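Missing here: one protein chain of the complex. Every other protein chain is in place.
On to subunit A.
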Amino acid sequence: MNIAAAANETLAHNSNLLVYSAMAVYTLAFIAHMAEWVFGSRSKVGRTAAALTAQAKAPAAVAVQVAKQGGTAVLERPKVITKAAAGSREVPDGPGAAGGTEKGDLYGRIAISLTVLAWALHVGGVVARALSVQRAPWGNMYEFSTTFAAVAVGVYLLLLVLKKNVRWIGLPLITSVLLDLGLAVSVLYTASDQLVPALHSYWLWIHVSCAILSGAVLYLGAVATLLFLFRDRYEDKLADPAGKQPGAFASSVLERLPSAASLDKFAYRVNATVFPLWTFTIIAGAIWAEAAWGRYWGWDPKEVWSFITWVAYACYLHARATVGWKGRKAAWLGLIAFLCYLFNYYGVNIFVTGLHSYAGV
């Protein structure tokens, strides 16, 4: 067990400065993203994309070719023809926030560059905090929130680096990050300090880091799920020209998003990938609880809500494969599951007293 080391005041101060600077740059990135969406809305491409969307609905079975090699290589390597499963809507992805406009794209790129800068400052802030207290910077809600946001942005940037089509997450992500950090520095702020003995364990590193990473990735899944619900309704309306058509604003925003099928698939992959990690988080927590409190499971409010979150995601994964539940209903379950995660964090820490009450608020 560490002997109570005085928290390094200078480093703690610098950490705060870095977090505030990161927030300022995130705000700029937010403005740039807004500009991207605004300029993108003037795009002709966007309109055309909408038209294409409507058209593409008509033919059901479209063969899409995946040519791994082009040109002469075709001679050595036969082409593979793929066929989409029948029944799925063949809607192309939207052109993205910039809507294919040069100006929109420029602002989008500026936004991403600013996000990278802000993230660097943000990570600096988290690391400085960790150094100032000489431990994992996850001892209270302020530290958890700042790290959470840093990991969410980190995962997003990683997906961008891997050339995944995730630029559409930019605006909602930066908005939530600003909200999260705003809450952290105003309401949840806790001065840099040592931990209570119950937290002195290497399980802090394992259990809490997994909880943060799962949450950050589940967040991305939840954003995709939410957008899926909007986009799916939008596509439904387009598919039924006789019915009520989406409004101009809704069209302008939704037509630029990836197709409902892509959003759904993205959300599923993200959630399914991180579900085992969330499972592990709970198991690691149980092992730690066994060492700290004498039982691996005691229905403490935090344990209960981790369990509820887990079951809710299990529901989502099952529902997505069940006839009559896949699609929108499963998406609602996915959203509810993420709300459970959120409640487990804010709700349980603030409103419910239990053994996990280290919130410092």
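Just so it is clear, a contact is a pair of C-beta atoms (placed from the backbone, for glycine too) under 8 Å apart; a residue touches a chain by one contact, two chains touch by 3 or more; residues count from 1.
Basically, contacts and distances are computed from a predicted model.
One chain of the complex is hidden; its UniProt record names it "Cytochrome c biogenesis protein ResB", one of "NADH-quinone oxidoreductase subunit L", "Cytochrome c biogenesis protein ResB", "Phosphonate C-P lyase system protein PhnK" or "Heme exporter protein C".
When the missing chain is restored to the complex, the residue among A:Leu117, A:Ala239, A:Ile287 or A:Ile350 that touches it is A:Ile287. Looking at A:Ala98, A:Leu254 or A:Val270, the residue that reaches the missing chain in the full complex is A:Val270. Against the chain not shown here, subunit A presents residues 1, 3-4, 7, 61-68, 70, 75-88, 92-93, 159, 162, 164-166, 190-191, 193-194, 196-198, 200-201, 203, 258, 261-263, 265-266, 268-270, 272-273, 275-276, 279-280, 283, 286-288, 290-301, 304-305, 307-308, 311-312, 314-315, 317-326, 333, 340, 348, 352, 354, 360.
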